[in-house]
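Okay, so here's the structure we're looking at.
The other protein chains are all here in position, but one chain of the complex has been omitted.
Right after this comes chain A.
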Amino acid sequence: MAEERRSKLSNTLLPTESMKAIAESIGVSQMQEETCQVLSEEVSYRIKEILQDSLKFMHHGKRRKLMTSDIDYALKLKNVEPLYGFHAQEFIPFRFASGGGRELYFYEEKEVDLSDIINTPLPRVPLDVSMKAHWLSIEGVQPAIPENPPPAPKEQQKAESTEPLKAVKPGQEEEGQLQGKDKKKLLEGSAMKLKPRSTHELSVEQQLYYKEITEACVGSCEAKRAEALQSIATDPGLYQMLPRFSTFISEGVRVNVVQNNLALLIYLMRMVKALMDNPTLYLEKYLHELIPAVVTCIVSRQLCLRPDVDNHWALRDFAARLMAQSCKTFSTTTNNIQSRITKTFTKSWLDEKTQWTTRYGCIAGLAELGHDVIKTLIIPRLQVEGSRIKAVNEGPIIGNIDKIGADHVQSLLLKHCAPVIAKVRCPPDNQEQYRVEYGYLGPMLCTHVVKARAQAAMQAQQVNRTTLTITQPRPTLTLSQGAQSSRTPSIIKVPSSITLPMQTLVSARPSTPTQPSPPPTKFIVMSSSTGSTTTQQVITLSSAQSSVTSTSPVTSTVPSLQPLVKLEGGHTQGAGPLSGGGGASRTMQKYIVVSLPPAGDNKTLTPSLESNSATSVKLERDDSPATGNQSPQPSH
């Protein structure tokens, strides 16, 4: 109350320069300073008056946000003609410019190519208003269903795990701030926090649920698994079961690594992914169990029974991505997860005796951590690694396994290093120079870098185009979501990662009767980010039998060059990295355009966007398939 009292009410006025500028804009020049002064006072007062009235309309509209329509109604109240044409749905995208000692905010109006608009298919009609009933409370207890907010909010979980001291000894920090100003409050606070911490007893229903979920996650039925993972990723009531899940995963990995059961390891990793995707869970407290499990799946020497045939590489890639994601989410200055992980990877990578499999894992793990890591740790070692690969490729044939391993490491290095080098180095890309600098891998690297540059250039051109093609009004996006999740456009994230592991699984055990899979669906994830770069990726999900090794490179050609849709047949044998580009004549396709609303929404996706576009792209790709599965978007 005291603070409120002190808050100053000041009578702000519009600057007289605005008056001048406005006068000039309607053809009145040479306004006197005095006139401007009087005008600005008058205008400021009137504007305030109108705003105060429009607040009434906001309150009665039961909103917290003042809308342009409220101002229109307030004007109407004063018998003033409302302003037409200001129905901005979202924010008003003012741009800022300065120069010549003047600062200017202006509304940017882009030139629009009409033909583009005409050729764009019409956006779907927004869904009609509908009503949905759920139990907010049953005899005083709020059921933990997706329609209700999570019982323990994520912030609270985070606070409990990151600042345990605060929870245990309440008031220590506050005491400093309060200085005994409000002792009563302090006492109350301590009484509140003494309540028992989360109990770990599960109700019968929860036990049943746990059993069902874990069985489905590692069972043989893919449809059930998808459902279970979906449940883990979205259900808000899992907080209580988190310790059980984490133990399940950690024990599961321990056992299955020994038994080289690749399929189960993949399932477990997908569980980890689903847990991390759940917006209501904060995993910090369980990282000590989850991280070792994940790291095992990245660097273990052997993950499958037949290392020459099975695609354990995909698992390593996937786990590496998980690792990177958890580093980004949970690494703090106190737990130092990222630096510890980096050290671990580097150490075993530097070891001469490390096998190719582990080597691959280490590099993948490091590469996923971001451009900086690649620049400082991987690129300097390219030469060494190149010679090692050369030794395998050109030296005496030791074994098939080593050869495959070396191949994979090579493509991995090329994939990750090329974009970084493209950024770091200045253009003329000279094969010889590359050879000198990076050794054996130099020439190949050079071609990759050239490609990467071309892509970047293409993207820059497409900025406008992307924004245009997406005319979906925002409502449509959130529709499929309904009231299920509180995160705004997060449908894109909700589902779990089905793509990669599923393919590898199928390839590993071709005899498994696959579930009738939906026809191959394509997703174009478009996001216009705040900055100048606009990413646009083509995501392929071919769920049918495609052969080993092929699919991951396809999807990894990101950010893609193709402006629109890349087509790929559902049953064709693995397409090469770019082979899909011209395949417009192939069998029936589905594609779905998912637009990510611009600006702030990007942040909700993953924090990784800023630092490493490649990673984020892949994360999105992992996410998107299930969007298609659940969203009612029409396909064609």
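Just so we're on the same page, a contact is a pair of C-beta atoms (placed from the backbone, for glycine too) under 8 Å apart; a residue touches a chain by one contact, two chains touch by 3 or more; residues count from 1.
Please note the rule applied: contacts and distances are computed from a predicted model.
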item: Omitted chain, identified by the protein name its UniProt record gives, among "Pyruvate dehydrogenase E1 component subunit alpha", "TAF5 factor", "Neuronal-specific septin-3" or "Mini-chromosome maintenance complex-binding protein"; value: "TAF5 factor"
item: Touch with the omitted chain, as defined above, among A:148, A:393 or A:447; value: A:148
item: Sole residue of A:11, A:98, A:115 or A:333 that reaches the chain not shown, by the stated touch rule; value: A:11
item: Candidates A:49, A:205, A:308 or A:432 - the one touching the absent chain; value: A:49
item: Residue touching the undisplayed chain, where the options are A:26, A:114 or A:133; value: A:133
item: Residues from chain A at the interface with the omitted partner, ascending; value: 1, 4-11, 41-42, 44-45, 48-49, 52, 56-57, 59-64, 69, 73, 77-79, 126-140, 142, 147-149, 475, 478-479, 481-483, 486, 488
